[in-house]
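These notes are about the structure you will find just below.
A single protein chain has been omitted; all remaining protein chains appear in their positions.
In this document, chain identifiers A, B and C correspond to the written order of the chains, with residue numbering beginning at 1 in each.
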Amino acid sequence: MSIFVNADTRLLVQGITGREGEFHSAAMLEYGTNIVAGVTPGKGGQTALDGRVPVYDTVADAVGQTGANASCIFVPAAFAPDAMLEASAARVPLVICITEGVPVLDMLRVHHVLKANGTRLIGPNCPGLTSVGEAKVGISPGDIHRRGPVGLVSRSGTLTYEVVQAMTDAGLGQTTCVGIGGDPIVGTSFIDVLAAFNADPETEAIVMIGEIGGEEEEKAAAFCAREVRKPMAAFIAGRTAPPGRRMGHAGAIISSGGGGTAESKRSALEAAGIHVADSPSHIPRLLHDAGVG
Amino acid sequence: MSIFVNADTRLLVQGITGREGEFHSAAMLEYGTNIVAGVTPGKGGQTALDGRVPVYDTVADAVGQTGANASCIFVPAAFAPDAMLEASAARVPLVICITEGVPVLDMLRVHHVLKANGTRLIGPNCPGLTSVGEAKVGISPGDIHRRGPVGLVSRSGTLTYEVVQAMTDAGLGQTTCVGIGGDPIVGTSFIDVLAAFNADPETEAIVMIGEIGGEEEEKAAAFCAREVRKPMAAFIAGRTAPPGRRMGHAGAIISSGGGGTAESKRSALEAAGIHVADSPSHIPRLLHDAGVG
Amino acid sequence: MKLQEYRSKEILARHGVPLLAGETATTPAEARAAAERIGGAVVVKAQVLVGGRGKAGGVKLAATPAEAEARAGDILGMDIKGITVQTVLVAPAADIAKEFYLGLILDRAARAITVIASAEGGVEIEETAKTNPGAILRLPLHPLLGLQEFETRRIGFFLGIPADLRRDFATVMRGLYAAFVESDADLAEINPLVVTDDGRLLALDAKITLDDSALPRHPDLEAMRDLNEEEPSEIAAREAGISFIKLDGSIGCMVNGAGLAMTTMDLVKLAGGEPANFLDIGGGAKADRVAAAFRIILDDPNVKAILVNIFGGITRGDEVAHGIVEARSQLHREVPMVVRIVGTNSDEAKPILARANLITADSLDDAAAKAVEAAR
Partner (left out) sequence: MKLQEYRSKEILARHGVPLLAGETATTPAEARAAAERIGGAVVVKAQVLVGGRGKAGGVKLAATPAEAEARAGDILGMDIKGITVQTVLVAPAADIAKEFYLGLILDRAARAITVIASAEGGVEIEETAKTNPGAILRLPLHPLLGLQEFETRRIGFFLGIPADLRRDFATVMRGLYAAFVESDADLAEINPLVVTDDGRLLALDAKITLDDSALPRHPDLEAMRDLNEEEPSEIAAREAGISFIKLDGSIGCMVNGAGLAMTTMDLVKLAGGEPANFLDIGGGAKADRVAAAFRIILDDPNVKAILVNIFGGITRGDEVAHGIVEARSQLHREVPMVVRIVGTNSDEAKPILARANLITADSLDDAAAKAVEAAR
């Protein structure tokens, strides 16, 4: 099994005719993801990707016509909040927002509304997720994955690929790899994903990739100590990050008060019995040591 | 048993030092209602009602100090939305708003927020409710009631008293009498109250008093046909009301398109097997005919 | 409270909705002058708050100022469903290529502000709802978020707004929504919203109804009330803080509480009479308000008897009785009066009423029967 998306996912892409949307939709199709519809206001009735995907003016139309049950959003930051609200209002149960740079006050509102609607949001500012061999949603490179027993959750993009590649190279395959995004407010938290992996019978071990800023890793560590009995390994980026500076990701900032450091997160994880790697390349070994693979 | 309030209710009164609030709080105390606190901003630390009730500046303080679990609101219409939000934010699970004349767009927001918070709101523009012999919350005259097997729900004030008096005179006592309010948007609907009466073992029969406007009575009729097996009697006010005019209550208006008439509601109830009285005075007889009392 | 077309348009224009405002006129000469200022063909439209003015001949085209004067002459003074036309709106005529209906309502069932849109503009939406319900889009808006861009797009695509007018349509939609919310409306509709032959999007007619409960915070809108179209008795009642609606029967009703007031009317009818009014005197039944209520009821020459029904509740019945007797003593016209008082000390109320020659009754049914009898 896998979490959140699988071979039954009927994906809609919002912004499918944009440069990014089209490029990554092609890669998703190539991976085997079942893209059933695209949405670009004003291009309803056309098709995208060499006639393979019908385009609609609104998400409501797309859902009504195709039964799409997940939406991947590639629209620019200024329009992404509206796109997320549109998908949720059309009762799409899973929304993955790739867009970076969404203003955080917009995200507060969107997060609250989507949660009340029962919509699961992944992102924004995330690479998406891949249920290996079933569906790839977002911008991750598909070929680095290999099906196997490990679930992965991360706040990063390329750092995630780095870890996945290291695992695949070491013969450790994945069930689902989820990038939850690097913004201060994201729809799906570490705990949400960890709980899903914990409940997934095929996922035998879990890798968690955190970074400086906020306290979600600390909360996740407490959750793991309480709930998770599967082997885990972790990595936290940003041990050398200076305080008070935004390290690329809007959410990656050690507060001036000293909260959100890599050390704080590493100790919380270790206190929960989770081994924390010093380098992404050490993760396969930590998993092997824990009896995985 | 009774619904919504009972002898364990710890009541808070918002606006307790105002003219209306003080007058009716005295009557509630006299009835035996357990008023544990009052709130009037700026009068925190004082007492009301001859020293019997401590007054706080905020609902949060009052709840923190007294464990109040219900609030009755007597503040003027311009401040009532804020008062409802304050009670809900302080996690008071039951809020009864007596105030008339709350702007309906304010109520839309308040209704939505309170529902999301899990706060039950009764009213606004309602007489409150009485669980006979246990607690009277609001402005109903206490002495018209008599404990017995009938639950009553109504959109009106004095019309409710009229029916209660008729029942009491006929020897038919009540469990709880709930006035849900005469506004277009009220917190608790007929169906909510009917469901509670249906689940209450002491309530053997139910009386429902509706009036023109909206379609809540029609929905309630469908609900009763589906769910309620207890004997019922009903009355609908406004058979002679002209269309397009607001009949006192903000919610009592037959739409220009012809929706919300007394006849529409009467037929819906009768189609659900519920006898509808031509006069409030006939209700005891209808109940007797149904084997109640 | 209903607003006249020209007032509704004022509000919409203030929120950026494109329209041809025109000018109001209360005489044919004013209408001619307005048509001259406007230039070209105009429409002369009766400003009345009742529906169906078009069918009644209250809307006319005029090609010239002279014609505008003539048409205004026809329309001013005309009776439309009992209302005498006192004002016309003279507005530029538009060549219509396409008509839409666009409205916002306070949707009680959905507990939301709901957009109602139809590509069948120019007809009443209730009509379309019967003949072609599939042509109507109903879209409830989130009560805290309000109108969002995606909703505006969806409505525009549903209506088939031409691509080059989509931006203008968003302006209309945003303006209509802002007008609704900022005025505390419970209805705001543009019907028709048109595309003209020269490709403009315009609100040709508009109707806004306000939430009476919110009027206290909108003195500017309260000032738009058209007293010409209200019963003088209803105006007097409002000023006295009494909820009153004039009807055609002969039995005046004075009741405390809206539900009980309607019930009292219903029982009068059931007893074979016809209520002359709805009247809710409110809580407490204070002496001055009782007096005002009597005056308002008796100003109606049709009234042959009065039925007073007060469920005192916590208020003392004997005090209410004294108030009624006192108020009655000051009246200019005498009709039979049936008084029923229930509540604390209601037994003490009866002798007070009887001494003043008022008919008393125990039950409401009895009171209604006696009132009908007394009015014969």
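In this section, a residue touches a chain if its C-beta (ideal position, glycine included) is under 8 Å from a C-beta of that chain, and two chains touch if they have at least 3 such contacts.
Source: prediction; values computed, not measured.
Checked against the hidden chain, the listed residues A:G38, A:P54 or A:G214 yield one contact partner: A:G214.
Between the chain not shown and the residues A:L29, A:V178, A:A220 or A:A250, the one that touches is A:A250. Interface note: of B:A26, B:L49, B:A89 or B:A222, the residue touching the hidden chain in the full complex is B:A89. In the complete complex, the residue from A:A90, A:L159, A:I191 or A:L287 that touches the missing chain is A:L159. As for the chain not pictured, it touches subunit C at residues 144-145.
Residues of subunit B that touch the chain left out of view are 41-42, 44, 57-61, 79, 82-83, 85-86, 89, 109, 113. Although one chain is not drawn, its touching partners on subunit A can still be listed: residues 23-24, 27, 77-78, 101-106, 108-109, 111-113, 139-141, 143-144, 154-162, 165, 182-185, 209, 211-212, 214-216, 219, 235, 237-242, 245-252, 256-258, 262, 278-281.
We take it that only the chains that are shown with their structure count from here on.
A linear topology is adopted by the chain contact network, the touching chains following one after another without closure.
Taking the mean of each chain's C-alpha atoms, the chain closest to the overall C-alpha centroid is B. Rounded to whole angstrom, the centroid-to-centroid distance between subunit A and subunit B, based on C-alpha atoms, equals 48 Å. In subunit C, the residues touching two or more other chains are 144. Looking at subunit B, no residue sits in touch with two or more other chains.
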